[in-house]
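A single protein chain has been omitted; all remaining protein chains appear in their positions.
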Amino acid sequence: WDEPIVFELSAPGERGVLVPAVEPGVRAEVGDVVADLPATLRRPERPALPEIAQMRVVRHFLRLSQENLGADLNVDVGQGTCTMKYAPKVNERIVTTPRLADLHPLQAEDTVQGVLEIIWQTERAMAEISGMHRVSLATQGGSAAIWANIAMIRAYHEANGEGDQRDEVITTIFSHPSNAAAAKVAGYKVVTIHPDADGYPDIEALRAALSERTAAIMVTNPEDTGIYNPRIREWVELAHSVGALASYDQANANGILGITRARDAGFDVCHFNLHKTFGTPHGSGGPGAGANGVSEKLAPFLPGPVVERDGDRYFLDGDRPRSIGKVAPFYGVVPNIVRAYSWIRALGAEGLRAVAEVAVLNNNYLMKRILDIPGASAPYAQGRRRVEQVRYSWQELFEETGISSEEIGVRASDYGMHYWTSHHPYVVPQPFTLEPTESYSRAELDEYADVLAQVAKEARTDPELVRTAPHHQTVHHTHHDDLDDPDRWATSWRAYLRKYPHAAQNRAAGAERAAAEAAVR
Amino acid sequence: WDEPIVFELSAPGERGVLVPAVEPGVRAEVGDVVADLPATLRRPERPALPEIAQMRVVRHFLRLSQENLGADLNVDVGQGTCTMKYAPKVNERIVTTPRLADLHPLQAEDTVQGVLEIIWQTERAMAEISGMHRVSLATQGGSAAIWANIAMIRAYHEANGEGDQRDEVITTIFSHPSNAAAAKVAGYKVVTIHPDADGYPDIEALRAALSERTAAIMVTNPEDTGIYNPRIREWVELAHSVGALASYDQANANGILGITRARDAGFDVCHFNLHKTFGTPHGSGGPGAGANGVSEKLAPFLPGPVVERDGDRYFLDGDRPRSIGKVAPFYGVVPNIVRAYSWIRALGAEGLRAVAEVAVLNNNYLMKRILDIPGASAPYAQGRRRVEQVRYSWQELFEETGISSEEIGVRASDYGMHYWTSHHPYVVPQPFTLEPTESYSRAELDEYADVLAQVAKEARTDPELVRTAPHHQTVHHTHHDDLDDPDRWATSWRAYLRKYPHAAQNRAAGAERAAAEAAVR
Amino acid sequence: MTQPFVHPYIPNSDPAVRAEMLAAVGASSVEEFYADVPPELRVQGSLDLPPALVAEQDLERHLTSLLDRNRSTRERLSFLGAGTYNHHVPAVVDEVISRSEFLTAYAGEPYEDHGRFQALFEYESLMAELLNMDVVTVPTYDGFQASGTALSMAHRITGRGRVLVASDVTPDQLSKVTDYVRTSLELVPVATVDGTADVAAVRAALDDDVAAVWVQTPSFTGALEPALPALADAAHAAGALLVVTTDPIMLGAVAAPADAGADIVCGDIQSLGVHQWFGGGHGGFLAVHDDPRLVMELPSRLFGLASTDVPGEYGFGDVAYERTSFALREEGKEWVGTAAALWGIAAAVYLSLMGPRGMAELGETVLARTAYAAARLGRLPGVAVTDTAVHFRELLLDVAGTGRTAAELRDAARARDIEPGVVVGEHRLLVCVTEVTAQDDIDRLVTTLAEILQESAA
Partner (left out) sequence: MTQPFVHPYIPNSDPAVRAEMLAAVGASSVEEFYADVPPELRVQGSLDLPPALVAEQDLERHLTSLLDRNRSTRERLSFLGAGTYNHHVPAVVDEVISRSEFLTAYAGEPYEDHGRFQALFEYESLMAELLNMDVVTVPTYDGFQASGTALSMAHRITGRGRVLVASDVTPDQLSKVTDYVRTSLELVPVATVDGTADVAAVRAALDDDVAAVWVQTPSFTGALEPALPALADAAHAAGALLVVTTDPIMLGAVAAPADAGADIVCGDIQSLGVHQWFGGGHGGFLAVHDDPRLVMELPSRLFGLASTDVPGEYGFGDVAYERTSFALREEGKEWVGTAAALWGIAAAVYLSLMGPRGMAELGETVLARTAYAAARLGRLPGVAVTDTAVHFRELLLDVAGTGRTAAELRDAARARDIEPGVVVGEHRLLVCVTEVTAQDDIDRLVTTLAEILQESAA
């Protein structure tokens, strides 16, 4: 499809859905409420939304959906660190019942016992999986959960009179950037540890950074390189030795479910991403959901109301004076909590362990296939296995051909595969990060590796082909530099029309040209 | 996608969904039931179905879905006579409730009052729309409804002692072929009337055909040409004058809803297609649903149980001795009945009439656009308006270029549009049949006409381009002649493997070649 | 245009747009388009229909309030079968068939509707494995229609005029088939013995006017026919065909009728991933061997795989389209129309998910639970299972010994929110269990019936 922007579909007079009119009885009582609005409240003209009949709206967004590659449609192993796994369809059928979708959060508790029990059971399951004392499901995603971690840490130190003294947080470069960023927002100075020569988090650098000013260490493990820090317990103990807390970002937990637990390594707080590890769909970028686990001493600081059980009855307890308060409306991303509960129940303890083991097996299998491609490498910890993902490098290929990792990723999309490079900064040169999870079959991993091998070959034999990609996409090479210039960026249709007044004419001309080109074989 | 056949995805040991095992308590009671089966009942080996994990099954069928053009995705005006219109999404949400999907037809009547009321109300609405005395919704589609029509006619004549005498049925060539075919199956000799010089059904031919042997006339009106027979009442009266019944195929009713009614023209029986006229989705070719309307004298012969009302209570009446009996399991295609009811309620009487008027307006607007294309014509009734569709002809273009209507249709699919020619036989030479319905906006009708104009131009400027189409489809020019030869047709994967033992190797080779080609710009 | 009626389902309903379109075609009003409809046939005024609910929320509230007056088999324990079955529908099936691309497509051509052709070819192919027959058509309406057509095919092939009905056929099916074939075929019942075919009686009734022996297995009472090979031999010896109506859901564990010599196998696919839909979710299948004599008599569409201009690529199209009434009108084989393609896609997804092991395990679970139900129910005082055949999914109870009618027992159970089965005679109750009927559910039925019988005894 060459589907227009929705505004271009507007046909005056068309309606997509109708809303009920004011009833005569209501009008008789209240008069013309719009006319009676004070001038400062009355909207002078209708908003310039498009007018489109329902079927055309359906067609528009269905066509856009077809121009998108969901995890269900492609071999989505290229979004390393994102843990793209199967979101079971049965969970969609379960959560879409009106008895979940159409519940108000402030209904009488006796009318929501089912969902309260699910929240309670999910908290218990997460506590068991992490080994932590208590879990809150109130946060709306991984980074929000990181925020809650640091907010609790801050509250804890303040409660102990050390709020002013402890003004530093230590993280590692291969931990998710939100650990650093959220700590900064919470008022901390951020210290970032780089890997040692072997690619493991540098424990000597940690020792040097720790002091009585340290509020916490906030680390991901395994890190985004797929390397598990074997000295993680020492890290935690070192932090504790200076009175700091240890916070564990478990975004990469998929490979260690049932293998090792946060609390067993001594962590005080940790979080999971339900949309990464527990099979809730990623929703084009959310909603996700977070689970914050804490030790007994941090429990009073957990956010929001918590669900408690009294015999067979479940209820909300919001009377918790040391709580950091609300981190979000109400009780978290409820549909995802229900999906995660369903996912855990579908698999059980044995299944969770099988998930981890197969995810790790798949990852090491794919690593073998990738490292067989000339020009690809996996920096750090040479010869060691990885857990659930690998940060690879095309540096050799780049030196040989001048083709960057980004260009290879774009060209791979011509074959229906894709990857992203990794978070900035590119500590690993020409990076790409693959995480196959447990969801893809061997045949699909082979298919993926074959595509990368093919593109690597093209980089040598026909670099221009790679550099000018994409060739088989909905859209062609896009001028992204427009988007970094305030004078040129078009952040909305209205801004576009304002900045590019001749755009509509160009568009029409382009459409004609495209039709003419389509006529050519 | 170049998606394999599902069998090619098999990976031994994988499972798509698990079923519950025999409980220990059951096994203790009954032993090993499979081992105990008599030899003639025990399956010797498992069926050779593929073994595929769930996500890969999802991916397979989702990819296939993307290789399909539903009415939601394209401007589906090219399936003339099929009445491709908007199937509202709200109806999908309504019918998928377990309180409809998971009802058993023999439940206690007090647990199904809602669905019985909907069936009853829908019958009443159909009776009002057709003017008939009574309606049955028991049939599963348009042709099934035609069968029920002729079965009732047969039973009626038999009940009157004229079963043997009346052994002929008269239809017209532009009535749906099932009218002829079902009459034949019911034991009748079929007489087919062709149009007169003006393209109207030839009333003189009718007069000549009618006799005391005529059981019924079975006609569509407007016919598949989009021409309304202005002498329809005379047709019915002539039939009645020889003791025959008149049966009305209302597959093309979309343009006459609220404009004119079957009973008012004197018809004894008629039917609607719920999936054509009343907005139920076409389901890739069913399930549809039929509504059979009859006059008072035919009412005793209606099939199946009928829904009756007693005060506020609805019940099924199956005790009807002159009924033709069951035509299908239970009470018809219930989800489609509910959808049709919802569609009627969304629009009301005024809305139904608006549907008809806009469908007819759209059709005449599109006709204007098509007839402006050099080489296109609308045979018959020159200069007259059409109702809801038009059977056009590319005969002029064909004579000029040698490009057939079928080839133009295939080429149009490269532009995301398509049409079908029409039912055989091709009375109209090089036919194509367009029916825009009320669902498409003017902009889309223009878009469609532009594509046909473009292809017609190509037929003149570059006929080879058209002849070798498709060029932009999932699949390339296909050798359909394979399918008419018993030695070569492959009716299933097992038949294919048997007849083409080297196919798998060819396939692998082809895939490699395709990959190589994809590498070329 | 009589008056403006702007609605989300009708794009060009805006008065200004209509006026422009009318102008474009040179018409002064929509009335002109209806010039051929005589004035005396024109509807005067408005149809008498309930008021429109133009706001979607009002429409949904109305429909939902009606449907909420139903109570589903998820809410009340159900042992109802008799043609419509409560099997589990995997969520993936619903996901696929609710995709707009499949749900709203119709009769596109092989190029633009490649996915539909492939999905239905896969349906045919998966069914072919289950049935051990190479040819399975795109679905027809339902099992009733499939059986009627199968027998009509037998008539056309043999030119003969009678069918021996060797099983206890579902009565509604018999009703449909009888009326459907009566122009050419007489159905002659041969009474069953102990629930299954009386082979000797069938053999005795076979003569050179018998077109087919017709077996339904599982029968109306759920009995499996163990004598298919003998019936096939007898039929073939007399120049007749063996037509078998079956339910493919059992064929993971039970032998395919084709292996016993069946010539045409047919039935319903509702069990394979389609909800009960108050009896409105049926589709029929027709299967034969790859023999042109049989294939050319099939009236339904049949999709086949074909090569394309690209080596190794799969294309699809209609096999022997010239058989059909679409092509030949009354000279085609019976007739074909919009039937139940979507349920065919559902069945394709279902079988792809279930695989060989799933089907085998499901067959075993249902056989075991049926036997369990028979054993437990048969021990209730005054209750007897009517025959000793092997049953799949259903069994028939004779409750005469309880001193109460089947309807009385049913009503008492309904009062306890259980549908105990279908009453099929004064003292006969047809009880159905599937893989969704857990042992606990059967135990609850047994306990409930025991209570009811005790109360009535007291």
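Every chain is named by a letter (A, B and C) in the order it is written, and numbering of its residues begins at 1.
The rule we apply is simple: a residue touches a chain if its C-beta (ideal position, glycine included) is under 8 Å from a C-beta of that chain, and two chains touch if they have at least 3 such contacts.
Note that this is a predicted model, so its numbers are computed, not measured.
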Any idea which chains on screen the missing one touches?
A, B, C
Consider the whole complex, including the chain that is not shown, and state which of A:Ile153, A:Leu238, A:Leu298 or A:Val338 touches that chain.
A:Val338
Touch criterion as defined above, residue of A:Val410, A:Val428 or A:Val466 at the omitted chain
A:Val410
Touch rule applied to chain B and the missing chain gives residues 11-20, 53-56, 58, 62, 88-93
Quickly run down the residues of chain C that touch the omitted chain.
8, 56-57, 60-61, 64, 74, 88, 90-91, 95, 100, 353, 435-436
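Note that in this section only the chains that are shown with their structure count from here on.
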Whole-Å separation of chain centres (CA-atom averages), chain B against chain C
18
Touching two or more other chains in chain A are residues 11, 14, 53-56, 58, 62, 88-89
Multi-partner residues of chain C (each touching 2 or more other chains):
7, 9-11, 13, 17, 54, 56, 90, 92, 94-95, 100
